[in-house]
Structures are given as structure tokens and as C-alpha cells.
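Every protein chain except one is present and positioned as in the full complex.
As written, the chain order gives the labels A, B and C, with residue 1 at the start of each chain.
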Amino acid sequence: MNSVLFLVVIPLLGTFISLFNKKVKEMTFLITLFNEIFTIYIITCVGLPKIAIIGGFLPPYGINFVLTDLSLLFIFLVNTAGLISMLVINEKKTSKFYSVYLVLLAANNGLVLTGDLFNLFIFMELSTFAITALISYKRDKVSSGTGIKYLILSSVSSSFLLIGIGMIYKTLGTLNIADIAGKLNLLSVPTLSLIILLIFAGILVEIEIFPFNIWFRRLIFQQMPALM
Amino acid sequence: MSLTNLFLISSASLIFVGLYGVLTKKNIVRILLSLNIIETGINLLLVAFGYVEGGIAPIITSSESIANLTKMVDPVPQALVLTSIVIGLGTTAFALGLTINYYKNLGTVSISKEEEEKINE
Amino acid sequence: MLYAASILSIIMVLAAIWVVLTPNLLQAIIIFALVSLVASALFLFMQAPDVAITEAAIGAGMSTAIFIFSYKRIYKTK
Partner (left out) sequence: MNKEKSLFTNVFAVAFLIIIGFSIYKVAVSKDNGINLLDKNKVENRVAYRYVNKNVLDENSTYKFGGQAEDSAANIVTSIVADYRLFDTTLEVIVLFISIMGFSMVMPKEKELIKPSSSIIKHWSPILIVFMVMTGFYMFINGHLSPGGGFPAGAILSTAVLLGFLSKTKVPSQKTFKYIEALSGILIFLMGIIAYVINGSFFYNFLEGGRIGNILSGGIIPIFYSLVAFKVASELSSVFYDFYQEGEDYELN
């Protein structure tokens, strides 16, 4: 089932094509529709292998995508949300908006599917940049102020995430998430708690869970309706 | 003090200096400079994690270096750091563009309580 | 080797403290370029020539250039 990677590759390819394509909106809609249909096709396939190999190298040496029931549910949610937001957009947008949107779609798909810790970090950065670009799309007072705050906060938190990943590689010598999960009980308790603290500090700030989302509320109330 | 400890201590102190800057400064450009210092410190820290005392660079130049493969420093953190340097450049460029836009809208480059109120109007 | 590395790292940390504490912003940007350069020299000591070249070209070169351009744009100096 290596073809599950099309969920990430096709939107990214569409991003580049959108740079010199006149009918960007139609193309974006087609790509989102393709993703949705492909997701439904993947879900209906029974007897899937659990792992999609990238680059021909078996895990834990290469990067891989993992298909579980949970990740199938989440790619369905992500792509459905993408399709709905494509249908809701009715204002005229520049082509850059659609490029950023496609990158965000690909990043969210990859974030759900990936089975490699450093790959997760890169997808996280990708979605950070895409979200910041969407926040500051209108270029007025609120959006530029909120955009810069989000970028600074998430950069600091992703630095913590990167330190945590480095410590995991230093102690366990692997980056594959399944491999790490198998070896995690080898760690001593203080080291394990430090690593967990760093990684959670990184992830929680970036996905705006409750205590870390104070800066975000105003944006939702003032800015999000204008984005549509 | 061994070389490994020296590298670990210097990179950790860079990270802390940068964190101090991010926490206390109000000027956005200055915050971004501190952020870059943190990123440099993290890159040093990751490469120092892979350093082996008396190791050699992970490049095969002749037949002798193949005999010494176990003495090489760990190449994986170096590959990760290559990625993270480029991500740091992207962050810097995007944040500076946002800063210029912020300056154009508000006439200042500082984030503080007064500017918050100005935004809310 | 240990002495050279310790001198370089002391210079690097002091320069970083200078960047954070100096009131002059342009000075801070220039000293930040120094921090990046010394860091790339330290990468050479850690046997990482790839990272050293990338840090020197991107961290010290491009980042500083973009910082200085933005500084000029914001403060409108000569």
C-alpha cells in the first residue's frame, strides 16, 4: 500500500503547478476531491498492510507511513474538513492563498500518517508556516500582530521538540516511532521524564490545546470569519 | 574537561542566553535574533550528541577510512541539523517579513501591552 | 585542540550575551553574524564539515543579510 503517499505528494505537486496556472481554484478543488475519494478508497480496502515504505528501506532505517484504524479515521476527517472549507470559500482569492492551502492539506495528511519522529517535526513546521501564512493573509493590524506572535511562540516550542528528538536519538539511537515505543522502558526515570516534558511542551503549544491558546481566541472571534 | 563536555556546556549556555532574550525583550527584531541564537545552540547540541572522542569525519576518502568505520562520528545528527538550519532560515525570513508588515500597520516594532490595546481597537 | 575549542566557545557565548544585552540593534545583528561564524568553526572541531559549510553560508551569510535589509527598511537609516 505504498500508494498512500499520493495523499501527500499530489497536493505538494499541485502547489508548484499552481504557480503558473491560471485556473488555480478549480485545480485546488479537483485535488481536494481526489484526496477525499482516494481516502475513501483506502478505507474500503480490506487487508491493508500496516506500513507504507518510502525510499525502499525497511523501518527503522527508512521513513515510513503507518496505517492504523485511528489514522484512517483521522485522514478521513482531515480530507473532509479540507473539502468542506473548499466549498465554503466564495470570495475571490489570490493564487498564493490556494498554494498555501494545498501545503496545509498535505502537511495535515502527513502529520496524521507519519511513523518517523523527525518527519513529524518537519510536517509540524510545514503546517506552522502554512497556518501563519493563512493567518496573516489579510495583512491588517490584527492579522500581522497575531501572525508574528504565533510564529515566535511556535518556533520556540518547536525548538523544545527538536531538543527532545535529539535526546531520544542520543539515548535510544533510533527515530522510528514504533521502535522508540518498544525501547522506551530501557530509559532511566529522570531522563524519560525530561524527554516527555520537552516533547509535550513542544507539541501542546503548537496545536493550541486549552492552557496554551490564550493568544488564539481573539483571532477566532475577529479574524476567522474574514478568512472565508 | 573533555571536548564532548565542552561542546555540551557551550551549546546549552547558548540556548539559555537565547531563552533569556526571548523572555525579556520587547523589540521583535531582537526577539528574532535571540530565536536565532537558540537555533544555533540547538544545532550545536545535536551535533555534540553525535560526537565521539577522537572521531573522524564521516566521509570516505580512501581505503583506510573504510577500515575505521566504527571510529566515525555519528552522521545522523548532522543530517538532521542540515535540515534544521534551513528551517531556521525560513523562520527568520518569514518572521522578518511579518515584522515589516507589523511596522507598517502600527508604526512600531515592539510587542507590549500598549500595542495590544492598539490592535484591539 | 581542547584549548582552541574552549577559547572559541568562550568567545561564542560572550558574543551571544553581547547580542542580547547591547542597546544598539545594528551592532547586535553584526555580532550575531560573529556568533554564527564561530559556531561553524566549532562544527569543524566536531568533525562535521557539511554542517560547518551550511551554517557559514546560510546561518552567517543569508540570515544576516536578511536581518540587515529588514533593519534598513524599518529604521530607514542610510
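What we mean here is this: a residue touches a chain if its C-beta (ideal position, glycine included) is under 8 Å from a C-beta of that chain, and two chains touch if they have at least 3 such contacts.
If you're wondering where the values come from, they're calculated on a predicted model, not measured in any experiment.
Although it is not drawn here, the omitted chain touches the following shown chains in the complete assembly: A, B, C. Residue B:19 is the one among B:19, B:33 or B:109 that touches the chain missing from this view.
What subunit B contributes to its contact with the hidden chain is residues 8, 12, 16, 19-20, 23-27, 50, 52, 58-63, 65-66, 69-70, 72, 74-76, 78-79, 82-83, 85-87, 89-91, 93-94, 96-98, 100-101, 104, 110, 112. Although one chain is hidden here, its contacts on subunit C can still be listed: residues 23, 48-54, 56-58, 61-62, 65-66, 69, 73.
One chain of the complex is left out; on subunit A, the residues touching it are 2-3, 5, 9, 12-13, 15-17, 19-20, 53-58, 60-63, 96, 99-100, 103, 110, 118-119, 122-123, 125-126, 129-130, 132-133, 136-137, 139, 144, 147, 167, 169-175, 185-191, 193-194.
In this text, only the chains that are shown with their structure count from here on.
Taking the mean of the C-alpha atoms as each chain's centre, subunit A and subunit B sit 22 Å apart.
Taking each chain's centre as the average of its CA atoms, subunit B and subunit C sit 11 Å apart.
A straight line joining the Cα centres of subunit A and subunit C is 31 Å long. Chain contacts: subunit A has no residue touching two or more partner chains.
Within subunit B, contacts with two or more other chains are made by residues 32, 99.
Across the interface of their complex, subunit C is touched by residues 1, 3, 6-7, 9-10, 13-14, 17-18, 20-21, 25, 27, 29-30, 32-34, 36-37, 40, 43-44, 47-48, 51, 55-59, 73, 78, 81-82, 85-86, 88-89, 92-93, 96, 99-100, 103, 109 of subunit B.
Listed in rising order, the residues of subunit A touching subunit B in the complex are 118, 122, 125, 129, 132-133, 136, 139-142, 144-145, 147-149, 151-152, 155-156, 159, 162-163, 165-167, 169-170, 175, 218. Those residues of subunit C that touch subunit B in the shared complex are 1-2, 5-6, 9-10, 12-13, 16-17, 19-20, 25, 28-29, 32, 35-36, 39, 42-43, 45-51, 54-55, 58-59, 62-63, 66-67, 70-71, 73-74.
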